[in-house]
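Before I ask anything, here is the structure I am working with.
Here the complex is missing one protein chain, while the rest keep their positions.
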Amino acid sequence: MDIVFGIFATVLDQVQKPTLAFLIGGMLLAAMGSKLEVPDPVYKFVVMLLLLKVGLGAGISVREANLAELAVPAVLAAVVGVGIVLLGAGTLARWRGVSRVDGLATAGLFGAVSASTLAAGMAVLDDEGVAYEGFIGALYPFMDIAALVTAIVLAKVSVARRAAASGGGTLTLGGAPPRVEGLGGGLLSGILSDTFKSPAISALLIGLAIGIFAEPDSVYKSFYEPLFRGLLSILMLIMGMEAWSRLSELRKVAHAYLAYGLLAPLAHGALGFGAGLLAHHLTGFSEGGVVLLAVMAASSSDISGPPTMRGALPEANPSAYVGTSTGLGTPVAILSIPLWMALAGLAIG
Amino acid sequence: MDIVFGIFATVLDQVQKPTLAFLIGGMLLAAMGSKLEVPDPVYKFVVMLLLLKVGLGAGISVREANLAELAVPAVLAAVVGVGIVLLGAGTLARWRGVSRVDGLATAGLFGAVSASTLAAGMAVLDDEGVAYEGFIGALYPFMDIAALVTAIVLAKVSVARRAAASGGGTLTLGGAPPRVEGLGGGLLSGILSDTFKSPAISALLIGLAIGIFAEPDSVYKSFYEPLFRGLLSILMLIMGMEAWSRLSELRKVAHAYLAYGLLAPLAHGALGFGAGLLAHHLTGFSEGGVVLLAVMAASSSDISGPPTMRGALPEANPSAYVGTSTGLGTPVAILSIPLWMALAGLAIG
Partner (left out) sequence: MDIVFGIFATVLDQVQKPTLAFLIGGMLLAAMGSKLEVPDPVYKFVVMLLLLKVGLGAGISVREANLAELAVPAVLAAVVGVGIVLLGAGTLARWRGVSRVDGLATAGLFGAVSASTLAAGMAVLDDEGVAYEGFIGALYPFMDIAALVTAIVLAKVSVARRAAASGGGTLTLGGAPPRVEGLGGGLLSGILSDTFKSPAISALLIGLAIGIFAEPDSVYKSFYEPLFRGLLSILMLIMGMEAWSRLSELRKVAHAYLAYGLLAPLAHGALGFGAGLLAHHLTGFSEGGVVLLAVMAASSSDISGPPTMRGALPEANPSAYVGTSTGLGTPVAILSIPLWMALAGLAIG
């Protein structure tokens, strides 16, 4: 019972935090029929600033890391990010009644990383005196971006496939029927190219490149970082208004999201734990590092994910992905930290 | 004579402060025919951020207050706010030649509260060693929002009444004449509902709700508060440009605004003083509290008022309401602080 109360208390705590409070605020505005709106040009700019910040921060942490040490854990982190999305694609996104795009967007957020959950994990390790590598902060972009891009590409493939299956229409009149297998080739590369050219992903990547190759630290600290939480609160208000209007779509599948939100963090954490153990045997990755890789995998993005999904997959329902990840995934991930520590103690310590 | 010089010096001082300096800057831009403009989507976002900040700040101060102690003075503060607007509706807004909407918008700003004048009052009491309740800061939203909403609703009723009186036009062709008494019922509730749904008031209220029920303190301090003065300077520039183009409308009624700007703060302060005295006898409200309730009532809004009015009553002339409140009302209110202290000393001390 304690664990249930624990989850409940953490959920309540989470609800009072700015991120979720503004999301609920936006839902209230929509429910009372408010005419408040964030004009579209401003909204686009807010998303751009948020993603530039996420990219810059990730790039700076990669630049400051030792690339030789980073290589193996970084590849494993990316593999875990992709694996989490594939797992979600085979479970949540196949659930009867769950929209495939919504399911993939949710899996993408669960594959992405919550910087604050990661920080909580580091604080617990520090308290317990468990050491970990200094470059851990540079691992999260690999898992984060791998998961987000995989989810977006799979969702776009699914949309294209459905369009092709439903006739493909006007383009094939009198010609050969569209070949679904074609999706593996030209279409996939088209979708990949579209994804990298999309405003959301290209803002993320250019921020990453500037963070790695230039020295934007001063402007990052004086501008992007201080504005970040505030602009995120605005984005949450906007997403809350939209989420309210699309909440009814979820009525029949709420149990699917509830089950996924409660169980997926544990499965993902186990995946991350296994990858960390592998790195431990391959390169001597530390006990603390294994715990933190599990925490990263268990966590779901409350920062990079929502603006990326909203920018790159406007058709996905934010009630589904933000609600499940911020409302359930994050509290469960925070509560699971001691579990990974105990497992690491058994397996390594 | 001293008081005249005092007013003059305070007016000069006020003119150099950013708020009025940017307003005058905007008027200069309009006078020289500048093509500078703030694009509409950005302007709407600036107003939204300003009102979210005002609401959040008010909500946080209400959350931190003891609601039991707050109840009686809060109700009295709201009554004073409404009373000030009704007084203005019966005097300035009925003046021959004064536009009713402009008069009500001005009365709304005089009913709303200037946080900086309130802070000046607190500083004087601290210097004199006069004690006051810690929850005073949580009283101002009650007076502020009550006054602004009353003014907006009365102005919208007046516009609707005038429209109805001038025929009501196409809707009643061949039907019964529109019944003005109907304004008391369905129309009033329609206007109230419109007011709460308007972008300005709903931004204010959602900020208030988030401030009371969640814990947005970190994002408030790192984002909303630092941006506030700067975004206000932008708003003042915009309002100055508009004020210049509408200044000529006021030429024939300048004496009305001059008289109101000089005398109303004293009348309103007396109203607030009376309410404070009542609270003193009902609940033991302190001497310092009585002084500060008078100062709040005497002050006129330089912060929450202009963006709210501009958002909710775009037809009102900012030359009238911002000019009168910031140019005359605020200096007179600041200079009247010693008067309320002397009166409180006589009545209570």
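Here the chain labels run A and B in written order, and each chain numbers its own residues starting at 1.
Basically, contacts are C-beta pairs under 8 Å (C-beta built on N, C-alpha and C of every residue); 3 or more make two chains touch, one makes a residue touch a chain.
In this text the structure is predicted, and so the values were computed from the model without any measurement.
Of the residues A:Tyr224, A:Tyr260 or A:Phe273, which one touches the chain left out of the display?
A:Tyr224
Return the single residue from B:Phe22, B:Phe110, B:Phe285 or B:Trp340 that touches the missing chain.
Once the missing chain is taken into account, the touching residue is B:Phe22.
Which of A:Pro41, A:Gly190 or A:Pro314 sits in contact with the chain that's absent?
A:Pro41
Specify the residue from the set A:Val157, A:Ile206 or A:Leu343 that touches the hidden chain.
That would be A:Ile206, which touches the missing chain.
Applying the definition given at the start, please give the residues of subunit A touching the unseen chain.
On the subunit A side, contact with the omitted chain comes from 39-42, 44-45, 48-49, 196-199, 202-203, 206, 209-210, 213-216, 218-219, 222-224, 226-227.
Which parts of subunit B are in contact with the chain that was left out?
Interface with the chain not displayed, on the subunit B side: 15-18, 21-22, 24-25, 28-29, 32-42, 226-227, 229-231, 233-234, 237.
Following the convention adopted for this analysis, only the chains that are shown with their structure count from here on.
Taking only the C-alpha atoms, how many degrees of rotation bring subunit A onto subunit B, rounded to the nearest 5?
In degrees, rounded to 5: 120.
If you average the CA atoms of subunit A and of subunit B, how many Å lie between those two points?
44
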